[in-house]
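The complex appears here minus one protein chain, its other protein chains still in place.
Going in written order, the chains are labelled A, B and C, and every chain counts its residues from 1.
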Amino acid sequence: MAETSNFLITETVIDIQEVVNKVTDRNAGAINTFIGTVRELTKGKKTLYLKYDAYVPMAEKKLAQIGDEIQKDFPEAKVAITHRIGELAISDIAVVIAVSTPHRADAFTASRYAIERIKEIVPIWKKEHWEDGEEWIGDQLEKVAYPSGKPEEGDLKS
Amino acid sequence: MAETSNFLITETVIDIQEVVNKVTDRNAGAINTFIGTVRELTKGKKTLYLKYDAYVPMAEKKLAQIGDEIQKDFPEAKVAITHRIGELAISDIAVVIAVSTPHRADAFTASRYAIERIKEIVPIWKKEHWEDGEEWIGDQLEKVAYPSGKPEEGDLKS
Amino acid sequence: MIRVLLFADLQEKAGIREIEISAEKLTINGIREHIMELYPQLTAIKTAMPAVNEEYAEGEQVVKAGDIVAFIPPVSGG
Partner (left out) sequence: MIRVLLFADLQEKAGIREIEISAEKLTINGIREHIMELYPQLTAIKTAMPAVNEEYAEGEQVVKAGDIVAFIPPVSGG
């Protein structure tokens, strides 16, 4: 069942084509795909590898919520998101977002929205491992978590 | 030789992963992919299939020029574009653009720029086939072609 | 019994991912205080976002036996 869902947390390598296939549609002229990969250098510090943890059932629900939010703005959009957890090496794919829409501008807007929302509301955590240490990354580097469906006044400036 | 270029016109099915592989980079944290697919309905008219023609060597040069333009704005960006020509069915992939950058905002901006520029300067033509006719699509529906590297004053409003 | 889940650095500092509390009813704030007594090193739980049955919740919310409570540290997916 989980294998056919559009919103998945997985412990295995993500197949981009498989995520894209979920949103392919006769009335879509555009598919935007955002692929998040593990970058070696962040603020001058060299990452050796990452570990992602997630509250899996809630994370999948929150990914689906992001899909619903997009469809409120773009009723014809189709959305699929897969996020990988576990240990990831440099250049490994952590997340694939695919959004199809009839016209291209909406696909870009919706895909961008999805990645920003993932960083706000989806219970997934990243632990960076460097040569000289390791740390769970939270809002010291990223955004704060939003409990509500939408970011609240002032949240975006924090 | 052509197979290893980042800027290709092809007569065969485009493999998304292959295009993405060309821009994967240890210092990229984000890859944005734009996939143009054949839509069945355009302005209420039902397309049966499309045919794309191209001035192949010039089209590949112009795709490479778009890559250069992006790297002027985003020196760390890597760009790959493959455009398919020949006969395409509904939902077939016509073009795949992949842009990797260290940070995600730039990948979105550059990918969007690439698709807009393709529609401006790359000598590729689409013929739509409907139940009741066929037509080469030009600036009656799309943008005009720009001879210079950049759109000129006033061009964007036309 | 109420199940409480800890993640990321909360889980690492507690050395445990799941805690069971034998209670019929408690507020989330009450649960939080209970956990801080058990694991005083979990200072970060004060700023973690609570969730009940996989949905974000407020500290005043009352939780019943059978519910699953989670404390969500600032997220960093993507």
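Things worth noting here:
Definition applied: contacts are C-beta pairs under 8 Å (C-beta built on N, C-alpha and C of every residue); 3 or more make two chains touch, one makes a residue touch a chain.
Bear in mind the structure is a predicted one, so any value in this text is a computation, not a measurement.
Shown chains touched by the hidden chain across the complete assembly: B.
When the missing chain is restored to the complex, the residue among B:Ile14, B:Ile70 or B:Ala94 that touches it is B:Ala94.
Of the residues in chain B, those that touch the hidden partner chain are 36, 52-55, 57-59, 61, 83, 94-95, 115, 118-127, 136-139, 141-145, 147-148.
The working rule: only the chains that are shown with their structure count from here on.
Centre-to-centre spacing of chain A and chain B amounts to 25 Å, using the average Cα coordinate of each chain. Inter-chain centre distance (chain B to chain C, centres taken as mean C-alpha positions): 49 Å. Taken residue by residue, chain C touches two or more other chains at no position, since every residue touches fewer. Across the assembly, chain A contributes residues 36, 115 that each touch 2 or more other chains.
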